[in-house]
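Here the complex is missing a single protein chain, while all its other protein chains stay put.
When the chains are written out, they are named A and B in that same order, and each has its own residue count from 1.
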Amino acid sequence: MIQFFQTFPLDLLLIQTVNGIVSGLILALVASGLTLIFGIMDVVNFAHGELFMLGAYLGVVVMASTGNFWLALIIATLIVAILGAALQVVTLRPLIGRDPLNTILATFGISLILQNFALWEFGPVSRKLPEPITSHFTLFYLQYPWYRIVIAALSAAIIGGFWLFLKYSKFGVWIRATTQDRVMAQAMGIPVPWVYTGVFAIGAAMAAASGVLFGPLGSINHTMGLDWVLKAFIVVVVGGMGNLGGSIAAAIFVSLLESYAAIWVDPSRAVIVSFVVLILTLLFRPTGLFVPTPK
Amino acid sequence: MTTAPFDKAMPLGKSKLSHTAVYWIGFGVVMAVLIVAPLVLPIFWAKFLTEILIWGLLAMSSDLLIGYTGMISFGHSAFFGLGMYGAAGALLQTSPPNLWAAIFAGLFGAACVALFVAYFSTRLRDIYFAITTLIFSQIFYVIIFTWTAVTGGENGLIFTRPHFSIPFLVDMRFNVMTMHWFVLALVAGSYLLLRRITRSPFGMVLQSIRENEARTRAIGYPVERYKIVAVILSGLFAGLAGVLYAVQNEFAAPDFVFFVTSGDTVIFNVIGGIGTLVGPIVGAGFFQLLRELMSRIFGDQFPYLIPLGVIFIVMIIFLPQGLLGFARRWLNK
Partner (left out) sequence: MSAAADRIKPLVRVESLHTYYGKSHILDGVSLEVAPGEVVGLLGRNGVGKSTTLKSIMGLVQPSQGQILLEGTAITGLAPHRLARLGIGYVPEDRRIFRLLTVMENLRTGLDRAGVSDERKQKLLDKAFTYFPRLAERRGQAGGTLSGGEQQMLAIARAMMLEPKIILLDEPTEGLMPRMVSQIREIIDVLHQEGVAILLVEQNVPLTLQASQRIYIMEKGSVRHHCAASDIKVDDPVIKQYLGV
């Protein structure tokens, strides 16, 4: 018995817990943007992963010219937000009112363009974003990097900030009114087409911010978007489509499980965990694991 | 998706006869051209044409779901891939490599995957179905990519092309032309079979599901069962395309199971025109030709998908019925 506990990697488990929460919060930020766009505009944004990827690349570019990570974060987020707004106006507005499958295809087309643009502009070699804070602190027997904690905190702060924005600000009321009754929102003078553009821009900004925040944790290349959007979709389905709180919980849940799995298996196979969670969810609780009780 | 109605009024008495006649004459002409093609084209273009037919078959299989049942699937790369790997497996196991075993194994593999995907996904509507098929196709990609012992992992599998052999009758190697004719025969046969299916009572129910699922369900049809069968049929034809690709090219690689294949398939469908069966084949041809042209004019590194992506989006907005969409009614009569 004692032998079991000696071999059981308790400290590794705790470190992976922290890692899981860190990547879980970044994933939560990505998934929140996706859920937001879907919940309010009924648009499945296939290009979400590419916006994440662009954010990361822009972060690299700004970082290279200014050396300031925080500036990179802000500028990359802003640029992608504007790009997102432009894309929405040009390609998605004409499709309002049509079968929602049209928008899946349109955003898929956008993802193709963005992905290949990144390949063309930045080349196939992966880039890296240097860590903004290099100091470490002691977590058990390891030196755990501070910046990971900072990134997690920032992700949580952005999500929290957005939640406050949604609840208390004027635009937040507009968004909530539009979601509940698009027609009456218009009758009250709310410029619904622009609310949609704004929501898409916010979702894109969240994706880009996640990209920059993730930058120091891994390598940046033009295909990273697909991995992340896939995970984000899984999280959104597991969390309950359109359910913001559910997505966040699901993101952390799935990331934790993957981190734990990575203790025993190869990380590239650890992703199977998220697939298993998805399958189980679809089998037993298709409306979402973190939704109160299915109606 | 909206389509442009093709409504030329035709005199009732003559219409049926002249439509059928025109249709079959048209079919005959197209077949004749495709049969003669490899005889007059340089080898590169003959092979190119054969590949277009294979991609066309894949796209056509997807059209059964998108155009006729109203379900967008991003999972066809899995069906295609399993067809390819199934065939590869059979060709590596049998000695001498047996064509029919390859076809059988490929179809079987594809059907298994289709059944699996269908079971989970069909209970979800529209968007969720599209997303879960995407996720599932990536699951299969990861499995194939990492299960190196069985699938050769990253490097895939290489094998030799089987002979075309019917016991006691024929045993010959394929050359560029006979390969093309074999593929053409199977693709044309698939087209006719699919056409038969879409015009059958089963096909009518599928289209009714596309038009108004709730109403179809209310009338009493077990919608989920019809959807599952549709997915399996679609998967079978996609798997056949995978088998043909393997036989034609003598290798199987995980790249084809990657999402990009599914994405390309959907592009062929949209560009060519959904709900027409031949539209997707035309879409495949259009896409591949454009790609080839662009790489010749602008060089290999040119990101041809950027202008193609733009064309794709423009078509969704302004021409959602696709290139052949105007003929949709006519082709389905």
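In this section, a contact is a pair of C-beta atoms (placed from the backbone, for glycine too) under 8 Å apart; a residue touches a chain by one contact, two chains touch by 3 or more.
Computed from a predicted structure; not experimentally measured.
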Omitted chain: which shown chains does it touch?
A
Among A:V173, A:L217 or A:I279, residue touching the chain not depicted
A:V173
Absent-chain contact - pick from A:V62, A:L129, A:I159 or A:A185
A:A185
Absent-chain interface residues of chain A come out as 170, 173-174, 176-177, 180-181, 183-193
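Quick note on the criterion: only the chains that are shown with their structure count from here on.
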With chain centres taken as the means of their Cα atoms, state the distance from chain A to chain B in Å.
33
Residue ranges of chain B in contact with chain A within the complex
1-2, 72, 120, 123-124, 126-128, 130-132, 134-135, 138-139, 142, 146, 259, 263, 266, 270, 301, 303, 305-306, 308-310, 312-313, 316-317, 320
In their shared complex, at which residues does chain A touch chain B?
44, 91, 94-95, 98-102, 104-106, 108-110, 112-113, 115-117, 119-120, 226, 230, 233-234, 237, 241, 266, 268-269, 271-272, 275, 278-279, 282-283, 286
